[in-house]
Every structure is written in C-alpha cells, then in structure tokens.
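Only a portion of the chains appears, each positioned as in the full assembly.
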C-alpha cells in the first residue's frame, strides 16, 4: 500500500471511531444521566426503597407543614409528586413554588426521608416591583419544573 | 528575523494603549461597583444577596474567556510559531487562574445562603474546579522546562487538550440537571435578567475585561524584559566561548 | 541522489549555534563534522535527521525539503547518537532485531552484523552485562543491517578499541562504495582520506545578536 | 501493522522482565485500597458506601504511577530517538505503547478489582458493574496518561508534574466510573454511564496519540 493510501486509511478509521464515540455519547445523554431524578422518574424507574438518591422539582403550593425543626412537603414536577420529610435547617430560598433538590432515601411506603434539602432557583432575575407588576398584569408565566 | 523585530513594535503599541486601558478599568470599576452595589434594585427572590452576581458572573466569564484566549494563542503559537502568541498564553494563565478561583469563591459564598450549601459536586461546579487545576498544571508545566521554546510548545499542547473542558463547563447546565442555574444572559430567548440588573452586570463584565487587558499587557512586557535578560546572559556565555576559542587558536599557532 | 543543506541556521535555547552553513553530499560521499565542544555537531546531525527544524535555511534531499516528506525521509536515514538505545533486560540480538524491524532493515543479516562487530558470543547476553565498548558495538551493528542510504553518525568511535574502529571504518567504506552517504561528527581521526570536512567553528555567529 | 505489534511485544516484554511491571502496579493498588479501612475505620456500612470511590481513585493513582516511565525510559537510553525515526507514523507507535501499558497495568488492575470490592463490602451487582466500568474506562486512563507522560518526558520533577497534569483529566472517568458502579449496585441501569466511558476511551484512542506524539517530538528537540 502506498504511504498516501495508508494515511487515508488511518484517517478514515479515526473518523469512524470519533463518529461512533459521538453516537454513544448522544445515545447516553438521551438516557438519564442526572444529578437528580424528577418525581416522574422515580415512579417510572421503580427505584428500590432504601437506595440513596436525589430528587428534584418544585415545592408543591400549600404542602409545607412545619413542626418545630421538622418539615414535610411534597416535591412535584407538575405531573407527579412525592411526599418528603426533613429535619434540619432550610436554605433561605426554600418556599412554596420554589425549586428544590433533596437527597435521601425512599421508604417502603413511598415517603422520601431527606437528609439534605437544597434550594434551586431559575435563571430569571428582576426587581420585586417588576415581579409584582408582571403578576398584576397577568403576564407572570409561572414555573417550569425544576430547571431544564 | 520577524521573531525579534516583532516585540519592539508590540512594545510601542502596548506602551501607547496601556494608560488608556488602566484608566478605562478604573472608570468602569467605579461605575460598575457603585451601580451594582448601591443603585441597582434587589432581586424579587434573592433580595440583596444578588449583588454577589456582579463579581461572580464576570469572574466566571473571564475564567472561561481567558482559557479560550490561551487556547487560541497556543494554536497560533504552534502553527505559526509566533513568539508573541506563546508569551500571551503564558502571561494570561495566572490571571485566568485568579479569575477562576474568584468565581469559585464567590460562587460558594453565594451558594451558602441561596442553595443552603457551600459546595456541591454537580457538573458545573466540578468542571469549573477542573478548569482551575488545568490552569495550575499549565503554569507548572511552563516552569518545569529549562528551554522556554520547548516549554512554550508543551504548554500549548496542554492548553489545547484542556480546552475540551470549556464547552463542558458552558453547557453542563443544559446537559445535566445541575443545582447551578441555567444561563441567564446569553440564551436563545434573550436575556432573562431585568435590565435594571443586567446593565450593571454588563458594566462590571466590561470592567473585568479591561482589567484583564491591562494586566496582560503589563505581564507580557515583563516576560519580554525577562527574555531579554536571559538572552543577554546567554550572549555573555557566547562571548566567553569565542574569547576562549580565540585564546586557544592563539596558543596553537 | 544528493543531500544538501543551504544557508542553515540553528537556534538552541534562544541562542544561535551556527548560521550560514551549507553542505552537499553525493552518493559515495562522506562529510566530517569537526569543531570544538558546543560548536553544534550533534545539533546539525539531529537537524539532518529531522528532530529539529532549522531556524533558517533548508535541508534538501533530491531537491525536496525533508520536512515536506517526513515519512520518506525517516526511511532514508540511519542515526546513531551519543546513547546506545539498548534495553538492559533484552539480549543483544533481541535489541538488534527490534530496531531493525522498526526501521525496516534487513533482519536476515543479523548473524552477519554480529560477526562483523565481534559480538557473536554475546548474542544472547542481556545488554546490562556488556562493557561500554561492547554496548557501542551493539549499537553500531544496526548499521550493517540497515537499508538506509544516508548514515548520520555522532561520534561513533567513542569507547571503541582500535580493532573495532578498523571494522567500523571498513563498514563505512563498503557503504560508500555501494553508493551510500555518511555524515560523521567526531573528535577523533576517521579513516577516509577523500571525505569533505565541515569545520563548524567557522559558522558560529561572531556576536550572537537578537 | 507488524511494527505496531513489534512495539507492543517489546513493551510487554520489558514490563514483565523489569522487576515485575504488572506486579507493582497491582500491589500499589491493593496497598492503597487497604489503607482506607485503616484510615477510615472498619465500619462495614461506611466502607461499602465509599468502596467504589476508593477503588476507582486507587486505580487512577496506580495507573498514574506506572505511567511516568512510559517515554522517560526510552528517552534516557536514546531509544526514543530511534522509535521516532521509524518510517511508521509516531502516532501508531504511541498507540502501541498505550496498548502495551493497558495490557500490563489496566488488565491486572481489573483482575484484582473484584477482590478489593469484596474487601470493601460492595454488593455483588456492584462488583460486576465495577469490572465492566473498568474494562471500558481504563483504556482512557492509559491514553490520557500518555499525553501527560509525553509532556513531562525529560522534565525536572516529571513525576509529580505528571500527576498534576493528568489527574484533573481523569476526573470525568472517575465520575462516570463511580456512577456506573453505584447504578449497578442500586439496581438502576448502568448503561448510559458505561456508554460514556466507552465513548471516552474511543475519543482518546483517536486524539491522545496525536497529542502524545506531538509532545514526544518536542521532547526530542
């Protein structure tokens, strides 16, 4: 084989390998490769009790109940929701309708016992007056489920 | 011998630009900090804490931007063997490392009140930490060579290899469910930040850029001066050698 | 088939080692590189082998720049440097066979090469038991198996005793006779009266200007 | 391709004749992992919790330590000159050296990994995942390492510098490697993580030899 043809062959093999690798990554990203699961994921994947996972979503409006240091609330992605219990200090941003990521374990009866609750916020920034004005004028778009 | 003619022209331009750059930096900083810290409104959710943004976000942008500059300069240095490109990459590295570090620190300071934690190992934060390590490795690699020409090429290879990390940092928030928020400024739907907060942010970003250019110019000048010193020393060796050679020739005849 | 350098300059560690250097080698020719320590003999050889790029000037093989046809150039040369490139835990013949296979030499001629440098009895000896001179001879034995037309030899006589030197000179003469070309850097006498001399001291810059 | 296999053969030969090449990396791996029960305390559930992480981190370090001679040894005895003068492209030769490194280091690590997993009290499914993830991921360790080894060949204090350059680049492999094990251990699908590990090995198999060969040429200047 001439050197040119050999070089051509190497280049082709290399390109093929890169192509396959990119394909694998795209395929894998399609699957779930996540920092946290959404409540729907949890339901669909039948995650076994007692496995340590993170779930993320919005704190359901009107679900927060505080008893001293204990809090219980529901995390929702607007189609499914999971009850969560937590003991400890909450971040400032924690409030109803806000995004959260919590880490813990699912019990057999479907309650999520959180060992940590982190607040997740979206990418919108505006002064309070603007937010109020938007709400009043009815242009407020509500929340999408916990991030992208 | 373009490689030795170039620095002189560069120095002339740099000396002319530098004072302007420094003044611009000062003005932008005063304007941006004043606006950001005192005259911009609080956020409807985060309250006053949002002001960390005026440092965090420009610092993070600069951390990425400067690595990009280094990668481009390294490619130019490798392909066209332009010594000024190599020096630019070298001079930029510590500045980029400092900005990256600043963004990590301000990010954690911000994360504590907002997220409830200083640090999580999500994709955005982790990839940013890797960037800092890459900067540090790059700086040490320059140090480890005796011969600056070889150091330049080796460091350039590393900078190019490391640049795969940049898109990962940028798009980590879209590819994975991170705790870190997605992009607010450069998005498909336009900025998602109210202009009252966006403008001071932009001024601060410009201030950081101007600061970078000023420091970069100063550092390149210092690098050039050091190189000149090195060459003077080597010339001394050369003279010493030729003197010896002459003496030897004299002794033989 | 000619190998020539035109107007070469070389920079090492920001210092010019030599400049305005030119040479020409034709089939059967030999070029002796002479000069004080640090005058750039090894540097020039490594330049010719393609390890370094010249700072100025060109290196031409049959009229084509060697850096425009790197792969071809690599198969044209056989280089021996200051170091012997022997693995201590491999035997002499294992070492030789590996390098020959790598450079596309003639593995059939192993025995011939060993005999030529009087290494016959040492063929199965791990290289770590060899003396300096024997190591050097094992390195030079590659030459006898090489098919490359251009030999680049950096002080090949170092550590060799008189008898081995004579064998080496014989091999070099045979190579030239068969139309090969040789560049040798040396501090010692090399046999080969008709060879051209390149005095590297003459090409060092008067004042290293930057 | 005969040159390719000749290089693989020689490097394997050297690894096995020179003070038990594979043996040392494996022993380092085992010793480092066993340091943890000593350092962290023998509590079984803590050990099981950190097992996959500790095994992966130790594997990274073991692969790393055996890397610093990858080109350095050939550089010091002049062999690297001759390797790079072969008519075959240097990239192919670098790839061959990586393959030999993986066969003499990566494979033995994978062979003892299940044992260490047991030692750390990992569940059976997790150990299976560990072996799979290491099979797919360790080639990338050798390949990325080759770039670092090339860059630090012939450099003062190359060993420590090598780890500085290479460890950050190993982090993605660590992350996906560990998540594959965790996913397998908890009964979730490890497929996406394994696919990404495979993709990284493929990517680096193409790109790392290019960068490493450039670095090696530099070391010869």
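Per-chain numbering from 1; labels A, B, C and D assigned in written order.
FYI, a contact is a pair of C-beta atoms (placed from the backbone, for glycine too) under 8 Å apart; a residue touches a chain by one contact, two chains touch by 3 or more.
Values in this document were obtained by computation on a predicted structure and should not be read as measured data.
Stoichiometry of the complete assembly recorded in this file, written with the chain labels shown: A x1, B x1, C x2, D x2.
Please note the rule applied: only the chains that are shown with their structure count from here on.
In this assembly, the C-alpha centroid of subunit C lies 37 Å from the C-alpha centroid of subunit D. In whole angstrom, the spacing between the mean C-alpha positions of subunit B and subunit D is 31.
In whole angstrom, the spacing between the mean C-alpha positions of subunit B and subunit C is 45.
Residue positions of subunit C touching 2 or more other chains, listed in rising order: 71-72. Residue positions 89, 221 of subunit D are each in touch with at least two other chains. Residue ranges of subunit D in contact with subunit C, taken from their complex: 2-3, 6-7, 10, 13-14, 17-18, 76-79, 81-89, 217, 220-221. For subunit B in complex with subunit D, the residues that touch the partner chain are 126, 130, 133-134, 136-137, 140-141, 144-146, 149-150, 153-154, 157-158, 160-162. Within the complex formed with subunit A, the subunit B residues making contact are 41-46, 49-50, 53, 113-117, 120, 122-123, 173-179, 181-184, 187, 192-194, 196-198.
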